[in-house]
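Below is a slice of the complex: some chains, not all, each in place.
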Amino acid sequence: MAGNSFGKIFKLTTFGESHGAAIGGIIDGCPAGLSLDFEAINREMQRRKPGQSAIVTQRKEEDEVKFLSGIFEGKTTGTPIGFLIENTDQKSKDYSHIKDIYRPSHADFTYDKKYGIRDYRGGGRSSARETACRVVAGAIAKQLLKGIKITAYVSSVGEMELTEPYSEVDFSEIEKNPVRCPDAEIASEMVNYIKSIRKEGDTVGGTVSCVIQNVPVGLGEPVFDKLHAELGKAMLSINAVKGFEYGSGFAGTAMKGSVHNDSFKADGSTKTNHSGGIQGGISNGQDIYFKVAFKPVATIMQKQETIDNKGNKVTAEGKGRHDPCVVPRAVPIVEAMAALVIADFWLLSKISKI
Amino acid sequence: MAGNSFGKIFKLTTFGESHGAAIGGIIDGCPAGLSLDFEAINREMQRRKPGQSAIVTQRKEEDEVKFLSGIFEGKTTGTPIGFLIENTDQKSKDYSHIKDIYRPSHADFTYDKKYGIRDYRGGGRSSARETACRVVAGAIAKQLLKGIKITAYVSSVGEMELTEPYSEVDFSEIEKNPVRCPDAEIASEMVNYIKSIRKEGDTVGGTVSCVIQNVPVGLGEPVFDKLHAELGKAMLSINAVKGFEYGSGFAGTAMKGSVHNDSFKADGSTKTNHSGGIQGGISNGQDIYFKVAFKPVATIMQKQETIDNKGNKVTAEGKGRHDPCVVPRAVPIVEAMAALVIADFWLLSKISKI
């Protein structure tokens, strides 16, 4: 019941610490016969990897994925897909000074108390480095879900916000700037802001929006495993996430039912989509869209008062290489987790009725 | 893999449709030896039941729980607790007119497409009547979690909002008014607003806030089953929920790390609590707090254009007895789901280390 697996049918289990020899995982339940596009997997890894631009951490990891099983002559065999990503640029010495220190708003304190032991190097298991494994699995899930299109982008950094609804966004702009905001002008401001924040030795939060298109009707398993409930869990399981809303979200709470309700057209589609493509926990074929809130990164390059594991007051100051804002690199992670959720329910939906 | 179970160790499985003979469930994994306070269970049921006040649905259900197993001489035996709640006041005829009609923003369309068949009476399985079973299980979980205090309340109805942070709220006020908002004045306005909305034949959304106090350090199972990820899933699985945020939530995305970070005091507690009592997916002993967004109820007493299952345009108009706003009755449901999550992780945490 330890929580290192995600999914029921298309199931990912991950392992690995930030500064161990390697991280990796096992995908169990990928159907046989899927021809894998390894280049596409690599592209997803490149979108997440550190050092990709001036506004992210400068740790250098190639994040090359080694597949060890479950694939034969380029196709999945139905047996578990084991994979490995070696850690090559960990600098554990950067962390020896925090060996006994609980950094504010990190997981140092809670891991130590829960387990009675912690691998302090680079945050150990609590590091977002683990999400590289999710991107591997998500990239395979995306290939399984041919025709379903999953697109995430940065919709805010600090107080800078892209206010257009997703339907007015030009997705082709997303990857044209390092911050992955589909409005070139706002993106440019965001980049500058992140750079200035970094200079202050500070960090900032933001939001990632995601849209899933061409979803078949019928995905989701009420009453507990509603499609949006699993999407929410998936997103909330990503490091630094503080909130999730789909469709009309929090804003929808202020609406009246007569306005909020999505009228059907003759073909079963709806005139509006406050439902966010999900009704009663099951996809209705309309676009699914949701937003994910990321807090500011906890590691700041400023002196902070904190305590050590004996309760002594000490001062901590970030060393090592860190992201001043996680949302640009979170974009492929959000897509990956969405792909895992959709793949799982898509497979399950094939056996909903006789 | 059908989704009618929740929890891993303390596991609830529910069954039942709104207008079937009964709804019920099985709680598997409740430790043996717990003396049950049946009156306390009943009190929770009363808080959720229909007909309890002028601002909720007037369906009359006593919601009396019959326990069929797993309890001997007032104590849990460690064997599964089977329970039943009979449906006594269902008026299925109220629904014959929507037999072939897909009501806007209901689950009629999606259930029909997913399963190829639907029990249209009262929304069938998609009805929030199912949540009565969650309240039963949650009430038992609360008793297991002696000392941990779970308190939910209405923090907004439509645009009327209680803006105080939870720490300034007087919890003793919550149950003194039918809307369960702990500020008497705002509560009174909310009640009036809900009444006026109902007169219009319309509905409105709102938010429920929840606080969990006296939580032991160490609950939550990273990396996927983070405490807040399971809380999020639990809340999003409740009917009509559109969003979830914990700690600083969406507002936290605009903050800088230097402001957002929670400094430790010598005793391991923190000066601020933007983390919402959870760091790295594990409880840190501070108060856990979160907010849940509920959309306006889809059933309105107004004519709406929609379609039937042949794609013909038809007009639907709500009949039956419905809530103009779900948040007052959602309060005990939010608490129940929170209790289920906490109970599960609390049991698991006992075997985290040797």
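All chains are identified by letter, namely A and B, in their written order; residue positions are counted from 1 within each chain.
One rule holds in what follows: a residue touches a chain if its C-beta (ideal position, glycine included) is under 8 Å from a C-beta of that chain, and two chains touch if they have at least 3 such contacts.
Everything quoted here is computed from the prediction, not taken from an experiment.
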item	value
Entire complex copy count, 2 subunits given	4
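We adopt the following convention: only the chains that are shown with their structure count from here on.
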item	value
Copy-to-copy rotation for chain A and chain B - C-alpha atoms, rounded to a multiple of 5°	180
Length of the line joining the C-alpha centres of chain A and chain B, rounded to whole Å	26
In the complex with chain B, residue positions of chain A that touch it	1-6, 8-9, 14, 102, 104-107, 109-111, 113-117, 125-126, 130, 156, 158-159, 197, 202-207, 217-218, 220-226, 228-230, 232-234, 236-237, 242-250, 252-258, 260-268, 270, 274-276, 278-284, 293-300, 302, 304-307, 311-313, 348-349, 352-353
